[in-house]
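Excluded from the complex is one protein chain; the other protein chains are retained at their positions.
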Amino acid sequence: MSTTIEPTVKVETRRHPMPPREQLEKIFMIENLDAIYSGKPAVKGVTMEVYKNLVTAIIGPSGCGKSTYIRCLNRMNDLIPGFTQTGAIRYHGHDICSSDIDPVAVRRNIGMVFQRPNPFPKSIYDNVAWGLKVLGLKDNMDERVERALTQAALWDEVKDRQKASALSLSGGQQQRLCIARAIAVEPDVVLMDEPASALDPIATAAIEELMNSLKGEYTFVIVTHNMQQAARVADMTAFFSISRGDEGTRYGELIEYDATEKIFTAPSDQRTEDYVTGRFG
Amino acid sequence: MSTADVSADAPRRPLSGRRVRFGDLSLQVVAGAAALATTVLVGLIVWKVIDGARLAIGNYGISYVWHVAWNPVIDHELYGAGSFLFGTAITSLLALLLAAPLAMGVALFLTELAPRFLRAPVTALVETLAAIPSVVIGLWGILVLGPALRDHIEPTLHSGLGFIPLFGTPGSGSSLFTAIIVLAIMILPIVSSISRELFLGVPHELKEGALALGTTRWEMVRGVMFPYARGGVAAALILGLGRALGEAIAVTQVIGGGVFIHSNLFGGGDTLASKIAASYQGSTTKLQTSSLVYLALILLVFSLAANITAQWVVRRVARRHGITRGGHA
Partner (left out) sequence: MSAVPHRLHLEGLPRRRAVNRAMEVLAWIAATIAVAILAIVVFSVAQKGWSELNLDLLTKSPIPFSLTNAPQGLANAFAGTLVIVALATAMALPVGILVAVYLNEFAPASVRNGVGIVLDVLNGVPAIVIGIFVFGLLVVGHGQSAFAGSFALSCLMLPLVARSTMEVLALVPNSLREAGLGLGIPQWRTTLSIVLPQTIGGIVTGTILAVARVAGETAPLLFTSSFVGTQTNWNPHHALQSIPVAIFELSESPDPKDHARAWAAAFVLLLFILLASLGGRWLATRSRRKLAAR
């Protein structure tokens, strides 16, 4: 299906034009991934690539397994009892799902920011510094903390009260602190699971701007239920939807994955078109 | 917890007029009397103990607390709590030192490491340890543990570490050392079960936030779980200490008796509680009885202090975490 559709909302984009696909380096190669909770599949048959130094958005209706999928990318689902997965996730060519890979090493390089801010019950400074200390990045601690807080667009607001408790910050500030905490340890990839869903529009804009300015250093994968957000920040967009299997099982499936421009203006799949035009989803 | 507000505002249709209200009033008065009686009971306990100790307090004053003596010989009577206070301090603190890391380890095992099918059974087993009566542990201590320590452990420790005055000449098996081990066994379940509840209460998001940075599980426990549970663990330790302070029976069975202060753990001694228990067969004079009750008074003061401190810590921690959770919403 190649009808060109008018996007329902005119959104200003922060994207810069993307270099041609062949020139992009693949950082993730996901091959036929099934994610299963206690025997019930949450997502099935996902195959896609994630490109370095781009922002990749995962969109789709509630319950289509977006969070489950992104948590596979840094082995966070290992913490859920009853979880299993099949298929492969190749990170720089190495399957990180294989049993001889240490999840600690995976998470060291693939960080995550969660849907609800979860700062540690420590000071603002220590929230950022703790990870650095434990992971061995002990030199120039103060500069590292300042740099992370600056990159997270939080420095100006907290520079005079770094010793204050992180819990005294507002929700938006706490989330930016969590972002600072994640990027302070210099991961390779930053996964974001609906990072702005609990925040007001101003905080949301700050986070989007942050992703845009930092994607030269990091690769971002962001799950969002907000289509306009995906349209604003993402270079590539993956659309997931809920499919029904036999015996009434429901699971998530990757429907379409392409440049954001294409997904929102000329999607190939009818289901994608239905979702992005707001027909349902 | 349900409140009494419902009853206060609920419509009352006094079909039988005054009789109905009389029924309500009666129940409230009788039940309230029970609550009052409980409060009076605690006051009565404190008062009776002070009253019983009055003679000794009058005789010795506060110096009784540190005076080392226990001489019931008529015409030369002299009593003092010093050696028993020393015994209490050294056995309780060392027992806590021994039991606390063990209890933390058990709690961590049960919350983080144990395979699912082991969690419930092992939890039940550790709590069963708390159900064993102290006289049975004491019996086991005299007849099994004491001789085992005397024959195998104490000589080894003495020959290897004998230069430390703590590990002096092994004795009869009934010693401060045996008492310390017995006390550690008795306080292990309390500290571990409270710690386990605390660790289970650490929010999952906090743990995920730490692990997502690429830390190992131990680093997460040390950096996030322990600080979060810090207050509660302090309360658990204080409660364990209180339990150790008050244990009379098992300690008196294995501690060997004696009225001296010395550094050799393998020698005998007494604690406040064990001395009282050891003297149950009767005193010869009113002064001796009163001195025993004075010991009980000192013990009561320490127990109450430990208990109230633990409760205060728990209240402070609950308040702090209440604020934390509110901030997340």
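The first chain written gets the first letter, and so on, giving A and B; residue counts start at 1 in each chain.
Definition applied: a residue touches a chain if its C-beta (ideal position, glycine included) is under 8 Å from a C-beta of that chain, and two chains touch if they have at least 3 such contacts.
None of these values were measured; they are calculated from a predicted model.
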Among the options B:65, B:89, B:139 or B:166, which residue touches the chain absent from this view? B:139
Given B:28, B:63 or B:284, the one touching the chain that is not displayed: B:28
Tell me where the left-out chain touches subunit A, residue by residue. 92-94, 100-102, 104-105, 108-109, 134-136, 185-186, 188
Residues of subunit B in contact with the chain not shown: 1-4, 6-7, 10-15, 20-21, 23-24, 26-28, 30-35, 37-39, 41-42, 44-45, 48-49, 51-52, 101-106, 108-110, 112-114, 122, 124-126, 128-129, 131-140, 142-144, 185, 188, 192, 214, 216-219, 221, 242, 245-249, 253, 273, 276-277, 280-281, 292-293, 296, 299-300, 303-304, 306-308, 311
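Just so it is clear, only the chains that are shown with their structure count from here on.
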What residues on subunit A touch subunit B, complex-wise? 74, 76, 79, 81, 104-109, 111-112, 114, 116-122, 130-131, 134-135, 167-168, 178, 181-182, 185, 187
Complex contact set, residues of subunit B against subunit A: 116, 203, 205-216, 219, 223-224, 227-228, 323-324, 327-328
